[in-house]
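Just one protein chain is left out here, and the rest sit where they should.
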C-alpha cells in the first residue's frame, strides 16, 4: 500500500517560517498573537490576557495585564528560579503596585519579555513616568532550550510588547501556547512529554478565583485519583497507572542500577498565577500564595525539585468582600482551581501512526547522512540492508533520542520516518528544488525542530 | 442490664495524678518517660529519640539527639510558626552545628523544652562551654491548649531535660505521645479528631531516610487513594470518603450559609523532621527540606493554612555517599517516607459504646450542676424529666461540645455519660468520699480534661 | 556690560539630539558608549565594564561582564527594590552561574537592560543555548524619572546590548555616567544634589577588591570625618557641615512645623557591586555582602530608607586563596573600599555664575509664557516691571523648582537665566529660525531637561 505514494515522502509543507538551526535571533522575527486552540472562558474583566509566540523557536510569552493595579505576593520554591521584580513583593506593602505579570519561555533570556510588557504599558497606558504610575511587571520564565530545541530564539522585548498589545479579558488559550509553547512534563520518569499552559476559573459567592499555570515540570501531572495523566506523546498509548507506583519504581531502578549517568533530557519549572477579586491584607495574600503553591504538589509529582524553578504569584484585584469566604477558604478554593488548571495544561498531541517498512525502500538511501541541529548536536541517519536507523551521535541528546542510542525508523502514512519503538517521534526530510535532501525536521507538527544536512 | 450495676456509675479510677482544672504548673510535675504504645523500629543509630510527657496536661515533648552533630535546614511555611534557633540554619553554612531537635506541645510555652534539652546536653555530654561545643537545639511546637484543654501545664525545661535523658536509638513511639500527646487533625472539616506523632523509615542502597512528624493539622490526613483516613473519634464509625468531595462541600456550605461565625475548636501546626545519612551540601539539604515539606500537601489536606504553623527540619548525619541516589531522588524517597509517617500518626482511640437510658435514672439528679474547666469555661448539666443534657454555656466551646449547643447524654456500659449524637465524647463524674459529685472528666481515657463542680 | 552681547542670549548649541518633552522612546535612540570623563583604573582583568547612555533621557546603563562566570550573593535592604534574577542567588549554591551584573537608570523600565545584556552574551559569547551556558544576568536599577526628568526614555534591550559590547577590563567611568547618568543624593535634607556612579579598588596581598556603586540616595554622602560632602549644585557654595547636625535639624524642623506636606523631589536607590578574587564559600560571600552593605551606612546617611531600593551584589571570581585574609577581613577591607567608592561618585558640576539684571531687560518679554515639560508639568515665566520670575505651576515640582513657589530669575554671562536664590538652576530659552522662543532647557549642561512652549 505504502508503495503507491512514494512521492509523498518528501512533500514538505511548513506552516511556519523556517528558521535555520542554530540561527541567531534577527529583527525579522514576527510575534504571532492570533492563535487558535482551546480556550478557557472566564468572567473576570479585571484581568486581561495576552499571548504571543515566535514559531521560529518555537517559544512564547503570556501576559496578564491589570488595568487597575493589583496587590501581589510571590512564593519561590524551586531550585532554579529565574524571576524579575520579586523582591519588592516581599516587603509587606498593602499598596496595589503591580500592573502586569509576565510569563515566558526562553529560560533566563525570556525575562526580557517583562521589560517589553512594562515598556508597552508605559508607552500606551500611562502618562509622564512618575513614581505613582511606573509599571511594575514581575515575571518568571520556563526552560525550553537545548536539548529540547537548539536555536537562539527566545522571548524578547518585542514579544512582550506584542503580548501586552494583544491582551483582552475573558479568554485564556490552553495547551502548548504562549509561555508554555514548548513545555514538557514528566521527565523525572524518563519520558519528557509535551505539556503547556493551563487555566481554570471558579466563582463562589462573590469570590472569583482564576489560576493560570505553565506546567514545565520535572514531575508528572496527576489527577485526583492518583493516576498519571500522560506519560508519552503517543495519543493512543496505554494509560499510565498510579503515580505512587511510578515514584517507587524510579528509586528501585536507581538502587538496582550501578549509578547510571542520566541523559538529562530537560530542565523544568512550573510558573503559576492566582488571581482573586477579594480584598485581602498582604499577610493573607502571602499565606494564600504559600497554601496554593504547596497544594499543587498533589497535581504535579514530584514538585519543587532542584531541577525546577517553581514560582507562584498571587494577586488580588481587591474588588469585593464576601464575608462568607475566609482567607483560608479562599486558599482551599484556589488550591482546587489550581489542580484543575494543571490538568487543563495538557495539549492536543500530533497524530501518530505506527508505520511500516515501505515496499520500495530505495528512497532511504537519499536520507542517509548526518544532520546538525546546532554545533555539536547531530543526528546520523544510517541506511543498511534496506532498513534505516538514526542515532544522536553528537554531544547532546535530542528530544526523543537518547545519546548514542540507535533507533530503527519506519515509514508512516504521512511520508515521515518514525521511530519504531516510540512512533510519536518522527523525522520529515526536506528536499530543495533540485531534489536533494538538505535537512530534516524532528517532530513536524506543533513542536518542530529543524536540522541542516552536513556536507 | 444497666440497672444491675448502678454503683459503677461513679467508680472513678484515675491512672494519673489528678490535676485541678486551671491550676498553675507547680514544681511537682513529674516527667514520664517510660511510655507504652506502638513503636516504629528503625536501624538508624545516629539518631537518639526521647519522649517525655506530663499527664497532667496532658502534653509532652519529643527530642531527637545526635551524638555527632548534624547539618540542618529548615522550611517554615505555616501562618503561625513558633520556632527556636531557625535563623542560623538559613545562612548556608556547611558545618554540622546541630546537636538536637526539640518538638513539644504547649504552644509558645513549649519552646522552653528546647532550652532544657540544650542544658542537659551541656551538663551531661560536653565539657567546658566553648564556641565549638555549644549545644544548638532548634525546635518547634504545636498548639494543644484551650479549647482543647484548659490548664497551664506545658512542656518546660525539666521536660526537655527528661526527654533528652531518655533518648535512645532504634525506637520511636507512634500515636498520641510526646509532642503529639494532645494533637488533633481535620478541624477544617468541623470535627477535630485525635492525632499524634508518626514516623517512618526506609533504606535504599546505603541511603537511610527517617521522617518523624507531629500531625496537629487543620487539614485531614489523606491516604494514597485520596481518602480521608479518620474523621471522628468513634472507632466504629463509617469510612470518611474522598478528600476532594469534603473540600468541595466545605466551600459549598460556606457559600450557602449566611457567613456563619465558627467555633474554632482548635489551632494547629504540623512539625516534621527528616533525617538522612547521605552527605549533602547545604543547598541540597535545603532543597530537600522544601521538596519534602511541599510533598506533604498530598497527605494532609489542606496544608500550610493560616491556622497552621507548619515547620520542617531536614538534617543530615553525613555518614555515607551513595552515588546512585541523587539529591532529587533522596527528596522523592523522603517524600514517600513522609507520607507513611503522616499515616502512622493516627492513635488508637478510646473504645466507644453507644449507651442507652438507664433503667433507673435517678442518679442523673446527682450529676446536674455547673462544672468549670477554667475561668469562664463551663459545662452545665441539666436534668429534666428523667433525661439529661449538657451544654458549654461559658465563653468557650469544649472539645466535642460546640458553644451554647445542648447535647443529650446517655449512659454507657462503663458508667460514663456519653453524648448521644457523638458517643466518642464522654463525661465521667467524680465523687468525693462522702459521695458528693465534685467534678467531672471530659473524655476519660487517653485525652482526659477535668472540671470542678461550681457551688 | 551684559548689554553688549544680547544676541548671545538665545544662542543654543545642543551637543546631543534634542528629544522633545514627553516624547515616546523611538527606535532611533542611539546608545552612546564612547564616553569621556574621569576614570578609575583598576588591575582586575576578570571583570569587564561597559557603559552606555541615551543622552535623550539622559539615562544610562553600566554592565559588569565576567568572561569566567562568578559566584554571587545579593543583599536587598531598601524599601523599594527593583531587581532581576536575585531569587536564585539565595539558594546557597556554590556553583559559579553569573555571567554579568546589569545596573541601569530608568526605574522599573531599566530592568530591560539586563535582558539585552543576556541576549548579547547569548549571541556573541556562547554556543547553543543549553543549561550549562545560559547567561544569568542579575540586575538592579535606580529611579531617575519625574520630577527629575519627564520623557519616557529609559534603558532598554538595545542599551544593555551596547553596554555589553563596549565592556572592557581596566577602567570604570566615575560620576554622572552609565546607570548614574541622572542620579542625585541628599534629597532627605531638601536639596537633591547631582551624584553618579563611584568606584574604588584595592589590592591587599593577593586579594583584590573592587567596589562599584551608583549613589542615588535619599541620604547624603558623608566623609570619614562625619562631614557632608556636597549639599547643592553650586560648586562655589560653602561647606555643608556635619551630618549629625543636619540629621538633628531635619527632625527639629519637622516637629516645629505643622505637618508640612513635602514636595518629594526624588525617589532614590543605591545599587552596589563588590567584586573580589578570593575563593569564598557561598555562606562567606553572603556574609560579606551583608557586612559591606551595612557598612555603607557610614558613607550615606540616612541609608536604607523606605524611599530607597538599596541592593548590593557581591561576586567572587574565585581566582586566588590568600590565607592571610579571612572572610571577615575581606569584608572589612571591602567596606573601606566601598566608602571610597561612594565618595568618588560625586560628579563634576556645571559651572555657575551668579548673574545680574541685564542693562537692557527687554528680551525678558520674549521669554514670558508657559512651558510644558510633560502633560501637566509646567513652568510659567512671568515678566513684570523689568524683572522676571518662574514658577512650577502645574501638578509637579521640577528639578530645582518647588511646586507653586515663585523664583526670581537673573541673567548670567552665558546668556542663561538663573534662579537668583539658587544660581545652579538655570533656564536656556530656545528660538526657532524665525526668532520665536519655542522652548527652554532647564539646566543645560550635563543634566538638561527640555520643555516646549505652550501656545
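Remarks
By letter and in written order, the chains are A, B and C; residue numbering begins at 1 in each of them.
As a convention for this text, a residue touches a chain if its C-beta (ideal position, glycine included) is under 8 Å from a C-beta of that chain, and two chains touch if they have at least 3 such contacts.
Keep in mind that what you see is a predicted model, and the values were worked out from it rather than measured.
When the whole complex is considered, the residue among C:185, C:291, C:425 or C:450 that touches the unshown chain is C:291.
Checked against the hidden chain, the listed residues B:72, B:145 or B:430 yield one contact partner: B:145.
Residue C:336 is the one among C:234, C:336 or C:391 that touches the chain missing from this view. By the touch rule set out above, chain B reaches the unshown chain at residues 22, 24-25, 76, 79-88, 91, 107-109, 111-116, 118-119, 122-123, 127-131, 134-137, 143, 145-147, 150, 152, 154, 156-157, 264, 267, 309, 311, 374-377, 396. Touching the omitted chain from chain A are residues 91-94, 281-283, 286-287. In the full complex, chain C touches the omitted chain through residues 77, 79, 188, 204-205, 218, 224-226, 242, 244, 247-248, 250-252, 254-255, 257-259, 283-284, 287, 290-291, 293-298, 301-307, 323-329, 331-333, 335-336.
Note that in this section only the chains that are shown with their structure count from here on.
At the far end from chain A, in terms of centres built from Cα atoms, lies B. A rotation of 180 degrees, rounded to a multiple of 5, brings the CA atoms of chain A into register with those of chain B.
Because chain B and chain C share one sequence, their contact can be compared position by position; here over half of the interface residue numbers appear on both sides. Annotation: 39 Å between the Cα-based centres of chain A and chain C. Centroids of chain A and chain B (each the mean of its C-alpha atoms) stand 43 Å apart.
Shown for chain C are the residues that touch two or more other chains, namely 91.
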